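Subset of chains shown; positions unchanged.
Chain IDs A and B follow the sequence of writing; residue 1 opens each chain.
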Amino acid sequence: MVRVLILGLGMVGTTFSVGLERIKKGEIKPYGVPLANVDLGITINDIEIVGAIDIDERKVNSSIYDVAKRIYNMDNVPVTLKDIKVYPGLGGEFVKDLFPIYQADGDHKDTMDLVYKVFEELKPDVIVDVTTTQEGKIYNTWEEYEKDVLAGKAAPSQVYAYLALRYAEETRPVAYVNLIPTPVANNPVIVSAAERVNALVLGDDGATGATPLTADILEHLRERNRKVYSIAQFNIGGNTDFLALTDESRNKAKKETKSSVVKDILGYEAPNYIRPTGYLEPLGDKKFVAMHIMYESFNGVIDEIIVNMRINDSPALAGYIVDLARLAKLALDAGIAGTIYEINAFFMKRPAPLGSKNIARILAYQRLIEFINSIRNKEMATEEEKIPVQ
Amino acid sequence: MVRVLILGLGMVGTTFSVGLERIKKGEIKPYGVPLANVDLGITINDIEIVGAIDIDERKVNSSIYDVAKRIYNMDNVPVTLKDIKVYPGLGGEFVKDLFPIYQADGDHKDTMDLVYKVFEELKPDVIVDVTTTQEGKIYNTWEEYEKDVLAGKAAPSQVYAYLALRYAEETRPVAYVNLIPTPVANNPVIVSAAERVNALVLGDDGATGATPLTADILEHLRERNRKVYSIAQFNIGGNTDFLALTDESRNKAKKETKSSVVKDILGYEAPNYIRPTGYLEPLGDKKFVAMHIMYESFNGVIDEIIVNMRINDSPALAGYIVDLARLAKLALDAGIAGTIYEINAFFMKRPAPLGSKNIARILAYQRLIEFINSIRNKEMATEEEKIPVQ
């Protein structure tokens, strides 16, 4: 059993909930779940969503079922989601430009206590962060971090992570999986603390969309020693994520993540323009991506690749959560604390720990499979040990 | 030193010659040469083109320099190519619809003898086949193969390979590198014979263009368990290769190669339409590729990827030859005979031996690097052995 708590019940969290329950009912196949056919010892059916946290006043105190139907007009919403509640969260002041905020009594400290109580009550193994992107600092010391957290100056994700660490220390091991660009797993002070308290912090920024495909295309070019001259990549969509990014500071956070891929993989700084470009409401959750890559090949010729994509943003990330929840539990059970590059390198745009490189996704997948095998082999060895030799 | 003989001095062979000499002169960087930055022990400067064989009467008895300038209007042709001669070849009857054929005296047997004498005279280490694609059989027995070869019924590439095997037996080890779709390395009787006579046969069908990128994109989708619904891939170009493929039987050979990639990588038969589509003279050597992939992701959504490419056909393959020549020599020196999947899997669309699977190119690259390291390590171990311990 893997008990999952969702932070931020937007399109991603809701799609994860709906899709997971539909798979468990046998209504759909687990397409878009990367490791659906890999034996992790923990099955998709083992995942149980225990609750969600949000600050949108239209969602708080409602059920996931209700959010899926009323806010997102989704079809085929399983009734099992009627029993899963949405609890009030923190950080409303960061997103009040985007939707109506639930007004809780008390100050920042009170809200933190409230959230912590939800953790204690729901007893999650895995806390998945799919809240709205905010700029966040990288802290040099625990004291600095704690000070900002308590003063309400840290990014909401960093406050949630702080509470998760406390919960790990006081209650039970937990994994915090951060899928947004805000640096959590890339904050060394957070990872060190996680090591101390037997928590796991995975992240940052779920690698769906055009960026992971770009990574593999760049690797493809690198392996042929083609000299990349320029990369342009435009993204436009109509969901809240794109709307949020029309705010310049949020967009900046996103752009940096994406550009670093180029140098990590090619080994040199190819001029590039890679960023979420605009918001166009009618596109909805299915974004449009246009990419142009120009490179030099043998004997000085110039080639060009153009990629256009029409891809559903939220389901891609939702599918990853199914595996991240299982992998996180697997690692916790194996006694691993801190962060795990092998998982981050495949699933994240900015794989922790801080300073790690992006590698081609196809290579990251190989490393992930090896990592899984090594844990599974140890598990089995341990099982065997337990079996009394006659 | 690697002595290279080119079979078929078309755009690919000529571009290889010009690009190689320009790199050796330091005039251009070795972009498009996959392993330019990998230490093979054999450098690009070690490659020496010893001659070319063709059956186009405008080319025979001329120099590579002359062909590059007069037939292909190339710029920057190094004068070193003035000394490299074009010798008459065999199989003219297969391509008389495409260009004027050099008329040699004597019958098929005489022509074979003539070609064999060229082999003996030029002493190649590596024979590279970039002749025009022809349909070719897969032979069940050596006798059947030899009979067709001697009767002039085998595809020209298969006749050249036969002569190469004789040359290996009678003169010195040689590698035959087949870059066209005609089955040579995929002919088990040829590979077995190669093993016997210390020859190497690599092939078939150089993997440039859209197919290897498609392989990596499909692997990318497979690793996310996205269900591919359909793949359409159109190719159109204006070089002789495309002109030749307007002949239905030649096109069939090409189409089969390409489609097999889908099942090999995805593990299931996704409906696909992948083939060279047409000839449009003004496009020249820079072909246009359009690809559409539709797949199902998490929670039943449908995504689409469209790829458009404008890529120079001949230079891509020419760049591969630089490495294949070096790898073939490296393997011959290490005493390897027969064929080598690790090389074929990266460089070829239909990697020999017959029945081998296509794997994603990014994975094939890893295996290739491991293969190179294993040979290089053995070499060094042997070197050390030779050093007398004091």
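One rule holds for everything that comes next: a contact is a pair of C-beta atoms (placed from the backbone, for glycine too) under 8 Å apart; a residue touches a chain by one contact, two chains touch by 3 or more.
Quick caveat, the model's predicted, so the values are computed rather than measured.
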| item | value |
| --- | --- |
| Copy number across the full structure, from 2 displayed chains | 4 |
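Following the convention adopted for this analysis, only the chains that are shown with their structure count from here on.
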| item | value |
| --- | --- |
| Magnitude of the superposing rotation for subunit A and subunit B (Cα, nearest 5°) | 180 |
| Subunit A and subunit B, separation of their C-alpha mean positions in angstrom | 43 |
| Subunit B to subunit A touching residues, read off their complex | 15, 18-19, 22, 28-37, 76, 212-213, 216-217, 219-220, 223-227, 286, 295-312, 315-316, 318-319, 322, 360-363, 365-366 |
